[in-house]
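Yeah, one chain of the complex is gone here, protein chain that is, but the others are all in their spots.
Letters A and B mark the chains in the order given here, with residues in each chain numbered from 1 onward.
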Amino acid sequence: MSDEKNGLSRRTLFQLAGIAGAAVAVEGCAERERRPIGPERNVQTTCGACPAGCGIVVRAVGPGSQDAVRITGLSGHPVNDGGMCPRGIAEIQNLYHPERLRGPLARQPATGKLEPIGWAEAFERLADKTRGSEVVFGAGDLGRGERQLLRGIAARREAAVVDARLPWGAAPVEAMREMLGSGEWRFDLPRATFVLSLGADWLQSFPSPVEAQRAFGAMREGPRRACVVTADARLSVTAARSNDWFPVARHHLPEFALSVAHAMVRMSPAVAARSPAFAALAGETRFGATETGKRLGIRPHLIDWTASGLGMGGVVVVDGADRGIEAAGMALNLVAGAIGRPGGVVAAALPPLPAGLGEPQARETGEFPRTRAAPVVILAAANPVQLALAGSGFREGLARASFVVSLSPFLDESAERADLVLPVSTPLESRNLTWGCTLDGRGFVSAGPAAVKPLYDTLEWPEALLRVGRALSVELPWKDAGAYFAAAAEALSAQDLLKKGGFKSLEQDPAPPSLPADPGAWAAETVRSALSRPGPGAFPLGLAVHVPLAFLGGSGAHLPYLHGIAQVSGREIWQTVVELHPDTARALHIPEGAPVWVDSARGSIQAVLRLRQGIRPDSAGLALGLGRKALGAFAAERGTNPLDLVESAEPAFVRVRGAT
Amino acid sequence: MAVDLDRCTACGACTVACAQENNVALGNPDRPDQLIRWMEILPAERGKYPEVSARLAPSPCQHCDREPPCARVCPVYATYRNVEGLIPQIYEQCIGCRYCVNACPYTCKHFNWSRPEFPAPFERGLNPDVSVRNAGVMEKCNFCYHRLQVVRDTAAQEGREPKLGEYRTACQESCPTKAIRFGDLDGELEGVRENERAFTLLEDLGLMPKVIYLKEKTS
Partner (left out) sequence: MRAPVSGPAVLGALAAGLFGAVAVATWAGPPSGIRFNHAAHLRAKIDCTSCHLGVMDPAEARLPLLETCTGCHKDAPGANPGKQALARLAAEGAEPRWPVPSVRQPDHVFFSHPRHVDVAKLECTVCHGEVVNATEPPRTRRMSMYACEGCHARHPESAGATRARFDCLECHR
């Protein structure tokens, strides 16, 4: 049988195959080695993924307990009571992300490239470049203390601070300031009995995400279940979890609010007394339920029903995206008597600020200021290249800048264009001391040590900011982060909390609000001008943008586990979908799943079409968060960025057409 | 497990907590269809505009109590029903034939089409209590069984029985509204099956899943 002529007999072949197979089996035995677990530590501290200040427990294993492998919520904590949000858990991936900055970088004039540089030299360079220059700060998602620190530095340097946070999901601070005297008010959702959301997807985008979820749970409990209704152009997650969804186009939300106010004014004279100016506007006949219902395409009785629900003690939730909508919503709160009422809009009780963190504090603006000469721009957790709204002028400001500094753990889209990149430690590598006020108005302090030692040559936020301040010739009371934390902890009586991790609730009543004479006057004016904004024209579809909780604040796409969290309209993974009603798509002759262009007066982006019943036929839904241009394989060049379509967060209009 | 759909806000904390706890593969942006998430929030939109509603249901492995289809078809006993009613998946035993994916009506079995890679230093965040799987094996929720083992060991070392509520799954622990409850059907979850809102998915298949849903209350 064997063919001896060729020297390789069949028998030999089988023997060879057998050995090859065995060799493969042995190769397979060289599996992953499991590392030792111990020693194991559970570190109690405060989450820093967003400024809310949830209490967490970090399980750290491995040699020296430096591998963070699990994050769970701290039971009893006033903010989260053991619960977590997806972002907080994903901080582990943030900590161990391959794209993290390992040390400071500076752009070398010779090569035009960012090259590693030492910290001392980095700050010297910063001092050099800022001497005699105007400085503009961009402030992104910073912790409370860090933000105060930054504003203090800016004020002493007479530098402007631009608020670089995404307005969607942010608190309606402008309306609160204008109408209620300060931005520190809270929507008391846990005690609310009737909640109307005016276009705010608060279960997905909210300043304190876990509190929003918990509040929803609390609202569902007990004999008196709260009634939750949501007015939104699309069936958002919040709308899906509401008792009722009112499909109201985004640009109609102020009118909707006026119509509800109109009905409330008719029901009770006390309503009008709370804001004569707003009541006067709402009282116009065009805001009657029938007329408004016809204009907005919703049934009039829903307006009356909402009015009676609000009148019996409800609260209106809005975010800070659009001034017209936030004014209308807060005015509705005003006339409904929700201001200062439990379950309504309550004043925040905050602990007294640690000395040095008070005035002077620079006020943040939404727009990049006009500067006499080319400014130095310092970005603190800010990424205007990716997330700035065109109308803010931030990108133009960056282009004009003489020197750009980025403080961030990553080389994000803005850091890539910077002249100096100062890497900051991620929250798990940092001490955390924060204070705030829960939704029901009670103050709290939450603090904790770093869960693990820094992986790379990075600085904690307070340290980085203090050194930046020093480079700008600003002297603050603390020479370094250690001194800052010690002083702040002492002022808040939280030394133990900082060392061992923990929280405390503050038993103090909020400062009694001092409201202006007619708090609704500003709102009436603002809403009136919002009403005269142009509606759809050449671009017939109302743009309904939302920010999924996974991509809170517009970031998070670089964290693998945040992909695949389903949205209401389906499982969107690594692509940007545009939601359209089937009738709209049919009229456009575009089938589901087809690639499309979404055009606006400003620009165009590509998306994939998804059909759903849960959206107004005259609207198009898009999610923010994807469309990154940096941050590695999980984020870069996946999906597109709807911010390219808009000037601001005001209601905008788009057109959809097939891309083939 | 009891999932109260009235309380769930579809925040996704359970999905991420589960992935982090169980060393789930990160995913490949070029192959989104092969993404593995043991706990998935299944969206189901109903109705016609404007009367539209949606149910968002967190869905792990349902741990069928009666003749789990995956266990019936597995040729190598890589998945079976253990004495406590849990349906494990034994990775080293699995031959990757994927009969169980076909058989499972809840689509909660996930196949590793490629070797899960954890680019450095992601691997530092891997849970040392749980395997890291290889290409060609199935995986699925196993109710965080490794946590039960830790609870049992600790209790035995302290000379006591495990306490009620001590064995918590990652998803349950992370849930901010406490929509997910977990435990012994005769212990922590006593009475849940008799709740008037209780139902299970695909009830008429008769598989008696151990994940019990409580439907939304009508206001």
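Note that a contact is a pair of C-beta atoms (placed from the backbone, for glycine too) under 8 Å apart; a residue touches a chain by one contact, two chains touch by 3 or more.
Bear in mind the structure is a predicted one, so any value in this text is a computation, not a measurement.
Shown as candidates are B:132, B:179, B:192 or B:211; the residue that touches the absent chain is B:132. Checked against the full complex, the candidates B:51, B:67 or B:92 give a single residue touching the omitted chain, namely B:92.
By the touch definition given at the top, chain B reaches the unshown chain through residues 77, 82-83, 86, 88, 90-93, 129-132, 142, 145-146, 149-150, 152-154, 156-157.
One rule holds in what follows: only the chains that are shown with their structure count from here on.
Measuring from the averaged C-alpha position of chain A to that of chain B gives a distance of 29 Å.
Chain B contributes residues 6-13, 15-17, 19-21, 24, 26-27, 29, 32, 35, 37, 40-43, 45, 47-50, 52-56, 119-129, 132, 134, 170, 173-179, 217, 219 to its touches with chain A in the complex. Interface residues of chain A, counted against chain B in their complex, comprise 31-32, 34-37, 61-62, 67-73, 80-86, 88-90, 92-93, 95-98, 203-204, 209-210, 212-214, 216-217, 220, 225, 227, 235, 237, 240-241, 243, 245, 247, 298, 455, 549-550, 560-571, 573-575, 581, 612-617, 633-634, 638.
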